[in-house]
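For this depiction, one protein chain was excluded, whereas all remaining protein chains were kept in their positions.
Order as written gives the chain letters A and B; numbering starts at 1 within each chain.
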Amino acid sequence: MVSLRFRELSPRRHFVGGSLQLTDPIPRVIYRGVSTHRIFEIIQRHENDLLAEWLRLQNQTLASRRDRIPESQLRANSQDFIMGLRDALSASDSVDTGQPAWSRLREILAEFSKQRAALGFTPSETAIFVLSFKQALFGRLRQEYANDPHAFAELTWQATEILDQLGLYTVEIYTKTRESVILRQQQELLELSTPVVELWTGILALPLIGMLDSSRTQVVMQNLLEAIVAREADLAIIDITGVPTVDTLVAQHLLKTVAAARLMGADCIISGIRPQIAQTIIHLGVDLGAVITKATLADAFRLALKKKNLSIGSSR
Amino acid sequence: MTVEKQSELPLRAQEDVVSARQFVRAWAVELGLNLVDQTKIITAASELARNAVIYGGGGLVRVEILVDPGKRGLRLTFEDRGPGIADIEKAMSDGYTTGNGLGGAKRLSHEFSIESTPGAGTRISITRWKG
Partner (left out) sequence: MDRIPLLKIGDFLLVTVQVDMHDRLAVALQDDLTERIVATRARGVLIDISALDIVDSFIGRMLGNIAGMARVLDAETVVVGMQPSVAITLVELGLSLPGIRTALNIDRGMDLLRAAASEETGETSSDGREAV
């Protein structure tokens, strides 16, 4: 009997809110009686051999990283994965790993990715975990289905679908983790690197350099207010010469800082507003109100001295 | 989103407004909020606790630590069985001059919700997320 064989192009995948979803569910006809349950059985029957082969492959590819991960940890990770995979396969015959039956395995992989990201592994090294399992599994499938090329082809395709999705998922979580690590490091660097300078007794200067984003601005401004208390300075010059652009949020933070300083009993002067920034500020409709502005830090300093009834004279 | 922990404090008299501030501070510290964020939520709590005592005839505040993937937050819910608010929009907008602090509490929070039934009572929730 001749059966028509529909083979769709690999369904489109997209990431939705952190989980992988298939936009076109795979029609049953593709399975043609070869269910993913067979993969489950293979794993069930040959768990130890699969684990051994997989560990061998991982050690081979990660030869340079052996110092970072103890053998016992690798083994534990791998066992967890195989168990999770087995459980997912027994609960569902879908190759869509976005389904609830796969969520436990995804959790296991997420933990794994986060660990590897924190240890400084590269994305490839992290993805290799899942992808090398493919090799081990295929080897086993080839043996079991040597006499059934059709089943072998189907199962290989199903395993590929599943493991590719899971591999991509590990990379996605890895990337998110790396991003949050970098963000935290940036934050720490920021707190160390925005100095408030005391130009004279009671006169502080805060020279801002580089792009300001909302959170950075908030941190920097808080530092200024705290310095005002610590150094008992009632005049603060916020210099934005080194800031290429200012958006509404940043402008508002600046104004809020000036207002807060005022409430505390200190005055602020904003200096270094370049023509482009002045234009942006007008454009955005930000009202500088009573805030004193000066073109340069030097002008601002001169004004600050005057306010304190000080002047710089030369000695003869 | 799950609620990791929760606790309640009754609000009956003026002194309870002060207790509420201390109560919320302890939770804000436990959540790990920085000083400015602590100050914001405690100040908002002070406004709403006062409302519950003065306008609501007494009530309670419930504190919950919320857990979402990737973030944790503090949610405060103020409940009273008082006369309720007939025109919520009006109360929110001119609250500043009459001093009911609703608008302020909203400005100081990431999330704000209010339900009120004249004759039955009022429930106001504010949330601040960490990180």
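In the analysis below, a contact is a pair of C-beta atoms (placed from the backbone, for glycine too) under 8 Å apart; a residue touches a chain by one contact, two chains touch by 3 or more.
Predicted, not measured: the structure shown is a model, and the values here were computed from it.
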- Which of B:Glu47, B:Glu64 or B:Asp80 touches the missing chain? It is B:Glu47
- Item | Residue, one of A:Ala266, A:Ile281 or A:Ala304, that touches the chain absent here | A:Ala266
- Query: In the full complex, which of A:Gln135, A:Gln222 or A:Thr241 touches the chain missing from this view?
  - Reply: A:Gln222
- Message: Even though one chain is hidden, which residues of chain A still touch it in the full complex?
- Response: 222, 225-226, 228-229, 232-234, 256, 259-266
- Where the missing chain touches chain B, by residue: 14-15, 17-18, 21-22, 25, 35-36, 38-40, 42-43, 46-47, 50, 96, 99, 101, 103-104, 107-108
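The rule is simple: only the chains that are shown with their structure count from here on.
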- Just curious, how far off is chain B from chain A if you go by their C-alpha centres, in Å? 32
